[in-house]
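One protein chain omitted, others in place.
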Amino acid sequence: MIIIMTPGASDEQIAAVEEKLSAMGVEPHVSRGIERTVVGAIGDESKVEKELIEALAGVENVIRVMKPYKIVARSYHEADTVIDIKGIPLGGKTVQVISGPCSVETQEQMDAAAKAVAEAGCRLMRVGAFKPRTSPYTFQGVGVDGLTMFRNAAEKYNLPIVTELMDVRMLDTFLEHDVDVIQIGTRNMQNFDLLKEVGRTHKPVILKRGMAATVKEWLMAAEYIAAGGNHNIIFCERGVRSFETYYRNMLDVTAIPVLKRETHLPIIIDPSHAGGKSWMVPALARAAVAAGADGLLIESHPSPCEAWCDADQAIDPQELKTLMGELRGIAQVIGRDL
Amino acid sequence: MIIIMTPGASDEQIAAVEEKLSAMGVEPHVSRGIERTVVGAIGDESKVEKELIEALAGVENVIRVMKPYKIVARSYHEADTVIDIKGIPLGGKTVQVISGPCSVETQEQMDAAAKAVAEAGCRLMRVGAFKPRTSPYTFQGVGVDGLTMFRNAAEKYNLPIVTELMDVRMLDTFLEHDVDVIQIGTRNMQNFDLLKEVGRTHKPVILKRGMAATVKEWLMAAEYIAAGGNHNIIFCERGVRSFETYYRNMLDVTAIPVLKRETHLPIIIDPSHAGGKSWMVPALARAAVAAGADGLLIESHPSPCEAWCDADQAIDPQELKTLMGELRGIAQVIGRDL
Amino acid sequence: MIIIMTPGASDEQIAAVEEKLSAMGVEPHVSRGIERTVVGAIGDESKVEKELIEALAGVENVIRVMKPYKIVARSYHEADTVIDIKGIPLGGKTVQVISGPCSVETQEQMDAAAKAVAEAGCRLMRVGAFKPRTSPYTFQGVGVDGLTMFRNAAEKYNLPIVTELMDVRMLDTFLEHDVDVIQIGTRNMQNFDLLKEVGRTHKPVILKRGMAATVKEWLMAAEYIAAGGNHNIIFCERGVRSFETYYRNMLDVTAIPVLKRETHLPIIIDPSHAGGKSWMVPALARAAVAAGADGLLIESHPSPCEAWCDADQAIDPQELKTLMGELRGIAQVIGRDL
Partner (left out) sequence: MIIIMTPGASDEQIAAVEEKLSAMGVEPHVSRGIERTVVGAIGDESKVEKELIEALAGVENVIRVMKPYKIVARSYHEADTVIDIKGIPLGGKTVQVISGPCSVETQEQMDAAAKAVAEAGCRLMRVGAFKPRTSPYTFQGVGVDGLTMFRNAAEKYNLPIVTELMDVRMLDTFLEHDVDVIQIGTRNMQNFDLLKEVGRTHKPVILKRGMAATVKEWLMAAEYIAAGGNHNIIFCERGVRSFETYYRNMLDVTAIPVLKRETHLPIIIDPSHAGGKSWMVPALARAAVAAGADGLLIESHPSPCEAWCDADQAIDPQELKTLMGELRGIAQVIGRDL
């Protein structure tokens, strides 16, 4: 940690910084420059809260030298982590496409969806039983029964199931239904109590990036899960908030190489929630695989026009099949498969 | 609701839109222009999900004519709503300043803080017992005991207590401790299960704006609380995410006149979390009152440099007292008091 | 154009809107709904300024039905426009990679750079003679002599030259040096006098997106050039401003399918200025081609560590060559070549 003092900082102020650092268990080193004095803190920087030093008189700026994240950091585990989901590897050479409708509607819809997902060559299925909706007056998901319908349909095709957990009180129900991958949605990325609870299980967790979360905040949210003992974390970028109004969110494709550098954990992309329109999905999905994503989360529906929610962003079975072919070609160009 | 068709939309496509609208319970009216056809939907627009119409072939754009929020809308209650907090009115002529430290530390700190808050002329006190922290490795708040220490200190000065609820499972504990105002933090603005639960109580709720939430999303989050029966909602703007890196968040002062127009409920401002530095607080607090805010949430600490968290953003008792004088002057200029 | 009146709009207010619309040359059509009255304007909407209607009493919202851009709109020219740059087509089946150093330094550097660019298989070269720098105290480019050095080097390899015009007074000099493609930088996207002047030439123009420009503003900026008679416009997305601080700009890959839908003109991507670090360039470049970009603008330097500016974002000749191979593979997967 480096503490930059203001130009006219007094000796007493510098001494107070040194004292505070020592009290926090790190060793201060003072360098007096021509214009400014700089204090370096040698030792375990994670013991020091930046804000407490910034509050001291004469301090202009405090800069961390070490990363605040530990278990999720690339330095913790040099090789890429491959997460095993009922025998299906995510994070390795094979790019995994997870697909399915926005929400469970009926058993018939689930059966048709599972069939389409499997036939397109996807190896995992995602559907929502509980839906986070902007308005309290719109469809909120079919609830617990949805988990059963989803499981019934997916099992016929050996598709592990991925679904969103919104309420910490529902975790036991998810475990009873043996949900294979728990998804934490964008609105709950910093719902720390929820993160701590899923951190106590061993279920793979897809952690969606918050609507306007920085890469650092996202990695720190994952650290909450990891600190509880659960290292099976999959990052999912789904578009972030921007000034642009033409589409719903701006897909942050740069996050892919950045996360590959900062963490050993896999990263997948959700092109459907990013753009918000089905016609944008193929271009965004191809971009994600080309940039090095380990997987995709794509909304598909046996009959998009009849979907109960987000009808405008789901692609149909034929579009999914065609897209899978393109994605396979791109994966091969960069030495992967799909 | 107005549906704008693409330039080449066919008669079949227009008919399909009409049919869908009728099925949803609104009456379609078709206007064929020179370049485009426009379909108006007459009736209760809230029955129609925008996305389901946008998914239809030949539809270019769907525009809502009515506001999606109901109970919180200005049209629901023309006069300003004044919320009664143990006899203290919030939302009326008097601007209320709520103050206190970032977190409960010790009983002594709480006692000193309550004394300073009361002596400065504030009528409500806020402190955190549970803290949402970016890192799992930093101080997470003292927990339930903090509520007791807070209550003990505040009661001596007749200060109603305001504190943040993060975990839905803690709501009963908050009710047992008779917390006077429940704060929902920025990270939980769209934690819909939490909103629904506080909506079942009758406690006043301070709903902080999400880090990058639009005014519309914020109003809809409040609608979740209101739909449960609890109309005692206070909006709190605390700075939003922006591209600027000089300060932590950008205080959105425009949200004050905008909310005054859109809702009958009070709006307060948190200048401390906005700027993130104590030296910015007076300017931002004055701006908020001048723009018409109904109250402020200001972090103060008996000894900021020794605070256990956010030390750099708390003002000290003397600064609070001086600021209160300036705010009173400004309130009077615009016909209010403080 | 659709005008939505406030719930309590009076008959006089509605009549005033009708009158104003008629005066502007469009025909008003009033629909009185249960909650609100809506006025439609039939005719050439481009005659009506939105703000002038919004200023009328009782008007809540004014919505355009037609696109504000004309010549650049996809509807103006259904097929993709292919721009001819000294025999090299941009916007057709072949993806074009334009490369070169940030700035002209010396004749030797230019010669080495041109050689590397040609050997990697690129067909156009870009270098800056005039540099827009954030600070007045840093290197501002070598100036007019740079154009000569650039031309000398590029001609040996038959590479048309692309370079940035910052000052409208320099346009004649650019024409004298027969610059093949004029680049308008991000900071000048709405320098309307500059746009009007390049609109009077017939030189192909690369129009970089403004730092925080919406797609609509960008298309309208191009319309300024097109309205002058020059339709040889190439859009270039180079990352936009966001809240993220890990990298310089956020590459907006979604802009690719969006521009393909809205305009017939080509779109290229600058992955170098987007991320700002050379190690991010391959991932972003691959993503751009996969998403359907018509070309790329990639900074390369014969010896990046010795570059006079932006040294950290240029890739070296070997990296460029390797990347070209990957890009060719991806182009082929989606039915193009490179």
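Just so it is clear, A, B and C label the chains in written order, and each chain counts residues from 1 on its own.
Throughout what follows, a contact is a pair of C-beta atoms (placed from the backbone, for glycine too) under 8 Å apart; a residue touches a chain by one contact, two chains touch by 3 or more.
Note that this is a predicted model, so its numbers are computed, not measured.
Participant: Which chains here touch the chain that is missing from view?
Facilitator: By the stated touch criterion, the chain not on view contacts A, B, C.
Participant: Touch as defined at the start, partner being the missing chain; which of C:Glu223, C:Glu244, C:Asp270 or C:Asp294 qualifies?
Facilitator: Answering carefully, the residue with contact to the hidden chain is C:Glu223.
Participant: From the listed residues B:Glu18, B:Asp44, B:Asp80 or B:Glu326, report the one that touches the chain absent from this view.
Facilitator: Per the contact definition at the top, the residue touching the missing chain is B:Glu326.
Participant: Which parts of chain B are in contact with the chain that was left out?
Facilitator: That gives, for chain B, the contact residues 212, 214-216, 239-240, 242-247, 250-254, 256-258, 261, 274-275, 279-280, 283-284, 286-292, 326, 329-330, 333-334.
Participant: Just the residue numbers, please: which parts of chain A touch the chain that's not shown?
Facilitator: 2, 4, 7, 29, 31, 33-36, 38, 40, 42-43, 63, 65-66, 75, 212, 241-243, 245
Participant: Identify the residues of chain C touching the omitted chain, counting contacts across the whole complex.
Facilitator: 46, 49, 51-52, 54-57, 68, 70, 132-139, 166-169, 187-188, 190-193, 196, 210-213, 217, 220, 223-224, 227, 241, 278, 304-305, 307, 309-314
Simple rule for what comes next: only the chains that are shown with their structure count from here on.
Participant: Name the chain whose C-alpha centroid is most distant from the C-alpha centroid of chain B.
Facilitator: Between chain B and every other chain, the largest centroid distance is to C.
Participant: Which chain would you call central, comparing Cα centres to the global Cα centre?
Facilitator: Here the chain at the core of the arrangement is A.
Participant: Which whole number of Å gives the spacing of the CA centres of chain B and chain C?
Facilitator: 39
Participant: Whole-Å distance, chain A centre to chain B centre, using C-alpha means?
Facilitator: Chain A and chain B have C-alpha centres separated by 26 Å.
Participant: Take the average of all CA coordinates in chain A, do the same for chain C, and state the distance between these two points in whole angstrom.
Facilitator: Result: the chain centres lie 31 Å from each other.
Participant: Tell me, which residues of chain B touch at least two other chains?
Facilitator: Within chain B, residues 212, 241 contact more than one other chain.
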